[in-house]
Structures are given as structure tokens and as C-alpha cells.
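Not every chain is included here, but those present sit where they belong.
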Amino acid sequence: MWGGRFAEGPAAIMRDINASISVDKRLWREDITGSKAHAEMLAAVGVISEADGKEIVDGLERVAQEIETGAFTFSADLEDIHMNVEARLIELIGEPGRRLHTARSRNDQVATDFRMWTRRACRDAADAIGVLQVALVDQAEANADVVMPGYTHLQIAQPVTFGHHMLAYVEMLERDRSRFADAAARMNECPLGAAALAGTSFPIDRNRTAAALGFDRPCANSLDAVSSRDFAIEAVMAASLCATHLSRLAEELVMWTSPHFGFVRLPDAFSTGSSIMPQKRNPDAAELCRAMPGRIVGALSTLLIMMKGLPLAYAKDMQEDKAATFAAFDGLSLALAAMSGMIRNLNVNRDAMRAAAALGYSTATDLADWLVRTRRTPFRRAHEIVGRIVAIAEKKGLTLDKLALSDLQSVDPEITQDVYDVLSVEASVGSRTSFGATSPTNVRERIADWRTRFEEMPT
Amino acid sequence: MWGGRFAEGPAAIMRDINASISVDKRLWREDITGSKAHAEMLAAVGVISEADGKEIVDGLERVAQEIETGAFTFSADLEDIHMNVEARLIELIGEPGRRLHTARSRNDQVATDFRMWTRRACRDAADAIGVLQVALVDQAEANADVVMPGYTHLQIAQPVTFGHHMLAYVEMLERDRSRFADAAARMNECPLGAAALAGTSFPIDRNRTAAALGFDRPCANSLDAVSSRDFAIEAVMAASLCATHLSRLAEELVMWTSPHFGFVRLPDAFSTGSSIMPQKRNPDAAELCRAMPGRIVGALSTLLIMMKGLPLAYAKDMQEDKAATFAAFDGLSLALAAMSGMIRNLNVNRDAMRAAAALGYSTATDLADWLVRTRRTPFRRAHEIVGRIVAIAEKKGLTLDKLALSDLQSVDPEITQDVYDVLSVEASVGSRTSFGATSPTNVRERIADWRTRFEEMPT
Amino acid sequence: MWGGRFAEGPAAIMRDINASISVDKRLWREDITGSKAHAEMLAAVGVISEADGKEIVDGLERVAQEIETGAFTFSADLEDIHMNVEARLIELIGEPGRRLHTARSRNDQVATDFRMWTRRACRDAADAIGVLQVALVDQAEANADVVMPGYTHLQIAQPVTFGHHMLAYVEMLERDRSRFADAAARMNECPLGAAALAGTSFPIDRNRTAAALGFDRPCANSLDAVSSRDFAIEAVMAASLCATHLSRLAEELVMWTSPHFGFVRLPDAFSTGSSIMPQKRNPDAAELCRAMPGRIVGALSTLLIMMKGLPLAYAKDMQEDKAATFAAFDGLSLALAAMSGMIRNLNVNRDAMRAAAALGYSTATDLADWLVRTRRTPFRRAHEIVGRIVAIAEKKGLTLDKLALSDLQSVDPEITQDVYDVLSVEASVGSRTSFGATSPTNVRERIADWRTRFEEMPT
């Protein structure tokens, strides 16, 4: 029955429920760092002796070394990383080890460790985004004046430059990066010392531990400190948005690499081949990025549902927080690395892009704008005139720049020869020089801006 | 940068993207069973020789044995369970092994394996639900006439029996069970033989492989067979609803075990204690069940987002399907086992329940119904009369059955002595004998029904 | 402050919280039908007089007429549709109206009304799916032998027929249809008579009301009857899967109508034009269908989160159920209608599809299969041989069927002239005759099957 799960009896079930060690052992560095800061503080304020403090710190460093070298044996009976480390510490140093847990509790300890992990994950994600942004700017520079179709509804609408298209994603990613920075800053308060839920009567120095662990300050309310997980949820929210942006670019890569577009070619290293069809370059890495919002938004749902309607303070429900957060950041990290690799190594087929850009009367708006600018035709009227001209072009099977002047004049006699100056795709993109527009000049200015910003970025 | 992920180069990233072996090795039984059926069919229709067929089947059984005994070495370079098994088969038996993959493709193979796994998971879940239903019916029987408060808005509304309350969950779970049965039935069509996406020109016998693998019939469209995952999503949907039902009962257990209710006591085996407070019985197992919709609905989100807008046929995005489905069913299986264990071992505090049932003027509706029944008072008027009586009771600090007849008559002179027959909580629950109502008699009838149904259930 | 919401005071806030009439007035037909059945039953069992019963029924019919003709004034002060109808009934017929609410409560009343609505929505959805299936089968028939590319990873893999592609969706939709049927059947138990939560002491006949309202039987547990909403959630789950299927076809329509594919043309009636670019046919209806999982899965999330961890029985939280369910079914109904319209009127460009199908060495698998079939080459070896041949073809810029026999023989001397019989896309699809495969013959057989099934369908 149930694959035998129940047959193993309550002990087996409760072990599966309680033992989080398989998930939370990933927090071992944070746990040891946090305990060292706590012990040093306890000694500094006199709650434990200096000697005990030193023994604890030394002991913790030995535990760290054991874990790092693989000599440590994790035990599910000790439930979690916190008990595993403390138990080993007591084995190693005896009595002083029993003093480490003074003035704290697992509730503030796990909150502290998990915050440190999530803070690091946010910063790593921001860095990985930066790497992708550089790859996009590099591609933008290499293709600043490559003309491609701009789409609405996947119908060709107006020509744009490939550089401009790449920079659109740099903008989105910049907001993603700033969201991770905001999340990391907002969570940067230290729960340590909140104890079980009510604080403690020991004269601890929470500013000291907070500073030692790189936090801006201690959390100001002990109940909130142990029972809030919005810091992790906000981080996963930032990851969800970033993954959504990656999924859009990924969808474009999947389409662009298909024979119907043929706009780009992915390097072998980022494609999956087929032994039977050696020409095939399956964009697996792009498809993974496209699917990634699934994994990350799924984790976000898990976290939000878990916290809904939970009374204060700690409840076991919250144990679900780490698996979901780890899964989200593992997925994001993989997707960012894969996307950076693809973008950096993208082979752009200028001719295919240029040819497609000319389809669909993509310079019709330029013609309307020419009427407004040179003939002072009200825009809504110009719009109608161009509609009639495109109808003629369609009937004759010609692009706009191949229509005879007489055809143009048959709709609006005021049209003159110089209209042809605006009807090519190159003229179109060249003329789009308003701030934020697609012209190669704009793209290059913007690239220069980004280069400057990247240089100024702290590393 | 990014914890070094990118530094490892494209190969490392692509390995992380492609190698699903860490997840899908769980499908090894299904994979070998499917391959055996395929080989036997190929031999039966003459696509391969009888001798080759036999060698393949024997070889696959050796592979199975190696995996079962732990002698098998899984290789990430071989990407997934399918290639791991086939490669080992060729190592073991040589040339005939190279004929196994005739007239199939990984696309139909993985779809077949995963369907078999999910079908089994649905059936196991249905069985585990059955176990929990029996535990609930047992508790209902033991407490058929225990009176407890029935709530609306967590305010005490009318008395009910604990047996009736338990049976409410038996009903919900019965629908959950039937949803798993429906899902298992609907998915029971065999993708094997759909090949990559278009079927094959070999004269294969798909009815034979379908039957051999316990399917009702082969899938009727090859494109659909390899590119649909609604079977897994429907299974996770059934799991989501079941988890939602468990979360409601879990919330009640958390409240009932708190000192404010004290309605039930969980056995030590299903509680987590505290070495400092030995009386404490933290309902960790209940809290896990309460949180479980998070994990399962999260997996559901993952799957739905992954499939949204995916063109036919196979895309790499779909590789995300297994991790999410496995996580959902692992979680559900754990929650069902934990809940069964808790319910089976629940200690019910009749006195605490009875005392609470009398609070809140819970028999006010009985008084109104008495007026309607004996005095032909229209219900809406009876409603108003009772409102005024309860106001008097509240003012005097008495329960309804302790009010003097004169007090009752001061509001409605037609009230007579025999009204007291309906004002106790026992009288109230005893009188609720309409079909589906809460009286002990009803509860016992219903228990008998369930016993009969459980006996008739196929095992 | 807050757009003045708070300034209006508690009364305004509570009215916004309580008044569900703007949402639930949509249930008016169900409410009146349910009340009529209840009144007739009360009279039949003697709880009210025959005369009162008749007056109530006549009065309810007058209310229905008022609502139908727009003469009815809905009042937010009366909170919901149930109180609006009952209050008006009492205005119209006086005292007997006050007897209607005997032996029921708003809790069972709303559950009954909402089940009837959801049951109808499921049946309507199933019908609308049937309409779309017919449109798909019609397209399949008209294009049974049109060859198009079959894709994996949006790379061209093997040729398929357009008819086969259409029928893939007929399969998916058939499962969707059966899910709605299952949901409608499972929910078909009547809550009426469960009263507030505990049943009633009146001798009501729940079988009678259940039958009168088209239910298979009454709900067997009163607590479950008033506090479960899995019926609505299951219905929205079925809608979520159906919307996911539609989103896949919609994505294909968006791509196929783009100039890069040019496979199909949507009629004007189902496109949005542009006055400036008259050739433009924006596939807005397809994009709406693609986005629809957002709306429906969002509603599903709402419902699942709302129910998570809710203790029995009724809680105000559940009031959120109707807005979400209505939104989901409105969206699905619109998407199904839009998709049926598009498919029915799709113009298929056979030449564009045929031309694309020949790209990408799409018959490479046919060559491998030929080697297996005629030369008894083990498949894995045949696979390698074909890989080398395709490499030559790619180098020479030729499709497989244009390669010289000497080129083929340079890789495998056993290849003979008759191999050319399998290298065209027509030969490829023609040879795929295994059950469920893509050949025109298969497609026509399958169409015949569907026609028969549609005829047998109850209407």
C-alpha cells in the first residue's frame, strides 16, 4: 500500500516530515558563520567566558573543514543542518559546545542562515544578469546597423535594427538586476537574537552579530524576525520576472533558428544535434530558458500558498521554504548561464534579416509621416492615404519603394519624387532618431552609455 | 561569477540542461518493461528475428537485475534513462541490441514510460486515500454520537456529531479517489509506436504493445501521442484538490490540538516534542499536510506554464514535466500517510467537544424550527422571535435551555413547556435526521454504507 | 486617502465586502428554479400547505418574469441574489413567502444554485468543444493529403499531413470534453436540504428536490454539501487544460499567419486590420486564445488559494468562488468560439506547406528505415549511415532525393536505385501507415471514425 510508505510505520513518516537535512545541508557555511558570530558576541558581552568562546569558534572551524573535505557524516536523525553541526561541535569540544545555543533558538538561527543564503543568491543573480547584459551589448555593437523586421502580432510592422532589439533586453534585465538589489537590501536585517519568538533576557549585543554577518542592522521585532519569509518570496518574485524576460528572448531564439526565419545560428556548443540529421541544431538551451518561468513561478506559488493565512509565529509549514527557493535560484542560474552562452556566440544572418525587414510594406508609416511632415497632412488623413497606396502596391505585387510615382500620385497628387528617400528600410531606421528610437546612431549612443555604466558598477 | 557555473563552459551548462538522468532514472522499471514489450512485438510481426527478440528481452532482464541490485552505473553522458539502458543492453548483447530502437523513438518511448509511471501513481494515490477513508470511518464509528460544535465563520453555529464531521472528509476523499480513477482511465492509451511524431512505415502491431503494457488501446494520433502532457497535468490536478482537502482537515487538527480547543490529542508518534516542554505536542505532521497544497499546486503551475503556447510536436520544454510530477506525488503520498497515521491514532476528548457545543446558543435554530413545526409560525417570523429570545439569554448570561418558560413566553406567549425537549445539544443532533444530516442514527447508517462500499472495492 | 474608500466609513466597506449581488445576480434562474423545487417539496411532505406552496411557486414565476423583462430592481442592501429574490417574493405574496426559507439556509441554497450553474457551464463548454472538433475534422478532410513539416524543437523533422495535424487537436479536445463530462457527473449531487450545515429536523424529501433539479441524488453529508467547492475547482481545472490546448494551436496560428511561414490565411472577419497597412491581418483572435490560460489558470489559483486550510463549514472566504469561476468560463467560451471561427474559415496554402516540408532533410528517417527494412541493417547502424549521407547532401546543397546514387553508395554500397521511392515527402507520409500515423489513408479512416462518433453524440 502506497508503495509501502505506511508499512514503515509512523517513525518513517515523521522522519520524512522532520528531516530537512537533505535540503538544508546546503546552508552549512551560513550556519557555521552565524554560530561563530553568535559565540564571539556571547563571549564579548560576558554571557560565556572568553575561553569557551574561543573553543567554540575553533571547534566550528574544524566542523567546517570536515564538511568541506567530505569527512563529515550527515545524520537524518539529527534532523537538520543546525543540529548536525551543533552535535558534532559538542562531540569535538564537549562542555563549551553545550553553551553555544544560549540566547538563541533554532527559529532565529534558521531565519538568519536562510537570509544569508538568499542575500548571496540575489547578488549572484545580479552578477549573472550583468554578464548577460554585456553579451547583449556586444551583440548590439556588432550589429548596430543590421536591419531586421520589427513585429506587432508577429506580423512585420516597421524595420528596426538588431542592435536596438538586443538593447531592449538590456533594459529589461537592468530592471531585473535592480529588483535583486532592492530585495537584497530590504532583507538585510539580522534575525539572530530574536530567539524562539520573544527575544531573550540575556544582555546580548544584536548590533554586533548583525554587523559581523554583513547585515545593516538587527530585525526590530522578534516575532517578525522568526516568522516572516517575505524576503525569500521577494527574491523568487524577482527571479520570476527575470525568467519571464528570458523566456521572451528564448522564444525569439527558437523562432529565429528555425528554417522559416533563419535569422541566427546557434553554435554547436549550445545546440543539441541529431546523429541522423547532422544539419539539425535543436535550440535546447533556448527551450530550457523558455520553460524556466514554469519552474520559478511554480516555486513562487508554493511559497505564497504556504504562507497564506499562517498565524504567528513559527509553524512547521515554513519548512517548505528552502526547497522552493533553492529550486528557483538553481533554475535561474542555469537559464542565465545558458542564455549568456547563446547570446555571446550567436551568428547573425544579416541578409535574412534585411530581406524579411522589407516585407509587409514595413515603411508605410514612414510614408504617412512624410505626408504629415512635408504636406502638413493631418496624421489621421495621412493614415488613410497610405492605406489606399498600400492597397495598390499589394495588387501590383510591389513593395512601396518600387511603386511608380504616378501610382502614388493617383491617391494623393501632392506626393513628389523625394518621397522615395523615406521608403527604404535603411532610410526608415536611419530616420528614427527620437530619444530611445531604433536608428543605428541611437543604438551606438546607448551602447556607449551602457559601457560607462558597466564600468562604474561595483564588482 | 555565478558561483562559477559559467566558468565551467558551455559543455557544463549543456550537460546540466540535457542530463535528465538524475530525475528520470526513477522510470527504469517502466523503461525496461516498455522495451521488452516493443522487442517482443517487433519479433512477432517479423521486423526483427525471433532470436534477436529473445536476446533483447533476456538482455533487458539482465539490465533490470543490475539496476535492482545496485550494480548498474548510471552515466550523465548518456543523458537519460532510455539511453543508459539501451547502451548497456548493446554492451551486454551486441548487434541485436542495435535493433531494439527500430520503429520507435525517444519521443514515444519517454511518453510511454511516463504514462505508465503516472498511471501507477494515480492508482497508489487512490489506494492511500482508501486507507485514510477507513481510518476516518473508524473514528466516525467510535464517535458517532460525540457532540461537537458545528461552525460557520469559526463561530459556533449548531451542534453536530464528531462522526458526521469525520464523514464529511470521507465524502471529499471519495471524489478525490474517483478523480484519480478517471485520470488513470483517460490516460490509459499507449503512445508507443508513434515514433518521433509521424508514426512509422514498419508493420508494427500497436494493439499488441498497448495490451502488453496494460493500456486499453494505442493512442490514435501520433503527434498527440508524443506532444501531450495533459495526462500528467490532470493527475497533478487531482493531487492538488486532494491536498486542499487534507489541508482543511490539517488546519482543524492544528486548532483542535491547541490548548484553546483541546478537542483531540495526537499520539507521540505523530507529534514533535520539545525537550524543554515535555507536555508539548507540536502537530508537525498536520502542519506539513496544511502546507502541502503549496508544493503540489506549485508543481501544477510549473506544468501549466511549461505547456502554455507550445507548438507541436516535441520541444525540450517538456523535459520539466517529470520533476514537477514526481514532486507532487511524493508530497501527496507523504501527506496521505501522515494524515492516515494521525486520524487512526487520534484521541478524542468528548467532554471538551460537548462543552463547546453548548456555547453560542447553538440550538437557536432548533427553537425556530419548533415554532414553525408546532405553531405554524412562518420561518422568517420564527427567526425574529428567536433573535429576541437569544438577546434575553445573553443579557441573563444563560444558555437557551436554562431560560425560564416565562422568559420565552415574554417574547412569544405561544411557547409551551415541551419546547425544552429541543433545546439541548443532544436533542438537537438527535432530531437532525433528514438525509445527510448529523444525527447519530444517520451517521451509523452512513458508516454501514461505507463499509459495504469498501468491501466491494477492487483491491 | 485610498481614493476615499476609508472616508466613506465602515458601512461602505462592509457593503463592498458583503454585497455579492453584482456578481451573483447571474444565478437568478438557478435561484428561482431551486426555490420552486424546494417549495413544491415542502408542500408535498406537508411542511407547508399546498396552497402556500402554490402561491410561492406562482410568486417566484412573477419574480422571474420581472427579472427577465428588466423590471426587477436589484438592491445591494439585500446583499445577494437569494435575498433579493426572497424579499421581492414576500412583497408580492406576503405571509406564504415567509415560509419558503423553512428547512433550508443560504448555505445550501447558494451551493445548489452555484452547482447548477457550473453543471450547465461544463455542458456548454463540452458542446462548444464539439463545435470546434467538427471544424477541425472538416479542415482535416479538406486537407487530408496536404503535406507540411512536422517539427521537433521548431526544427523541421519529418513530413506530416495537415489533416493529421488538425486531428491531433481533435484528440486533445476529446479528452477535454470528457473531463467536462466527468466533472459535470461528479458534481451532480444536490446540496439542497443540508441547511446551514447540520441538516434539519423537518421531514424533507431530498430525493424529490434533487430529482426536480436534475441531480442524480442528494449530497450524503450536510457539512460537505455546504462547505465544499471542489466541483467548481474541478470545472476550472478542465477549463485550464482546454485553454492550454487552445493556446498551443493559437501559437501555431500566430506563426503560420506570419509572413515567415505563410501557411494559412485568416479571414478578415477573424483578423484585425490596420487602416495604414491593408494587407495586414493581425491574428488578434489567435493571440487572445494564446493568452487565455493566463485568465483561467489565474482563476484556478484564486480558487485553490481561497480553499487552502479552510476549516469546516461555511466561511466568508468562499464568497470569492463565483467571480473566479464565472471569469474562467466566460474566457473559455470566448476562446472556443473564436477558435472555431478561425479554424472553420482557415485558408490553407498547400504550396507553402509542401515547400517547407522538403526542407531540413526531412526524409532522413525514411532512408534509415529503408536500410533496416531492405538490408536488415540494425537501426542504430542505419542511423549512423544516414548521418554521413546527410552530411554529403548538406555539403552539396542538395536534398536527399536529388543526391546521385553514387553518393549514396559511397557511404553504403548496398544502397540501390529503389531507395529513391522513399525519399520524397509524399512517399514519406504515404508510407506512414502504422496505427495512428500520418498517412492520408490513416487520416481519412480517422475522420470517418470521428464522423461516426459525432453522430452518436447526444445533443
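Some notes on this structure:
Each chain carries a letter (A, B and C) given by its place in the written order, and its residues are counted from 1.
Quick note on the criterion: contacts are C-beta pairs under 8 Å (C-beta built on N, C-alpha and C of every residue); 3 or more make two chains touch, one makes a residue touch a chain.
It should be emphasised that the depicted structure is a prediction, and the values quoted were computed from it without experimental measurement.
The total count of identical chains across the complete complex in this file is 4, with 3 shown in place.
Note that only the chains that are shown with their structure count from here on.
Residue numbering at the chain A/chain B interface overlaps substantially, since over half of the positions present are found in both copies.
For the pair chain B and chain C, the distance between C-alpha centroids works out to 24 Å.
Chain A and chain B have centres, each the mean of its CA atoms, that are 33 Å apart. Counting partner chains per residue, chain A has residues 254, 272, 282-284, 287, 301, 304-305 touching two or more of them.
Listed in rising order, the residues of chain A touching chain C in the complex are 151-157, 254-255, 257-261, 272, 275-284, 287, 301, 304-305, 308-309, 356, 359-361, 364-365, 368, 383-384, 386-387, 390-391, 394.
Within the complex formed with chain B, the residues of chain C that make contact are 47, 90, 95-96, 98-103, 107, 150-154, 157-160, 164-165, 167-172, 175-176, 178-179, 182, 186, 193-204, 206-207, 218-225, 227-228, 230, 233-234, 237, 240-241, 244-245, 247-248, 250-252, 255, 290, 293, 297, 301, 304-305, 307-316, 365-366, 369, 372-373, 378-381, 383, 422, 428-429, 431-439, 442, 446, 449. Partner chain B is touched in their complex by these residues of chain A: 1-3, 5-6, 10-11, 13-14, 16-18, 124, 127-128, 131, 254, 267, 269-270, 272, 282-285, 287-288, 290-291, 293-295, 297-306, 315-320, 323-324, 333-334, 336-338, 340-341, 345.
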